[in-house]
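Removed: one protein chain of the complex. Kept in place: all other protein chains.
And then chain A:
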């Protein structure tokens, strides 16, 4: 009984390819695709290679320009969620105003600087566009209710990459312990240099206000 059914199926397969195969063949036979996959008939090899090279330069440059455009603080605070909450809180902190006038932009702490990690973060950040469109934190109250979740995400990120964004500017090698006050020097010697902790585990809420800290390790 099963044998007859098997042969029937085989015959059908011989007669007509599967659905995916048929779709694929139809796609390959589209005029535009057939032209694209065929060899160049009128264009010279030099045009194709050099043109491809310059087109690549333009596309890559354009891509990176847009990427850097989205890394500017002005872009971040283009949404009212960022401007009215986190950007407002940043003002007056040591990362916004200080004696030497070096300022950290949003992306300096929230986007890794090297390309691979930056792309990963940018892809994750597309979720924030969703949040904006659906008003996840569209009011101050919603923002405050959601703050612990968002803070925990940032802490987890920082703990996972050993506070990479902090270390873009603050490196342990460049720290002069004699210039720090004894309390800070002792803490860095004990926890940072031994690798027991990473920056964010002690320095939470340095640029924005803290969420409800109940249950966060080191807090009570």
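One rule holds for everything that comes next: a contact is a pair of C-beta atoms (placed from the backbone, for glycine too) under 8 Å apart; a residue touches a chain by one contact, two chains touch by 3 or more; residues count from 1.
Simple rule for what comes next: contacts and distances are computed from a predicted model.
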{"item": "Chain excluded from display, named as in UniProt, from \"ATP synthase subunit b\", \"Periplasmic nitrate reductase, electron transfer subunit\", \"Cation:proton antiporter\" or \"ABC transporter ATP-binding protein\"", "value": "\"Periplasmic nitrate reductase, electron transfer subunit\""}
{"item": "Residue among A:68, A:88, A:152 or A:212 touching the omitted chain", "value": "A:212"}
{"item": "Footprint left on chain A by the chain that the document does not show", "value": "93-94, 181-183, 186-187, 190-191, 205-206, 209-213, 218-220"}
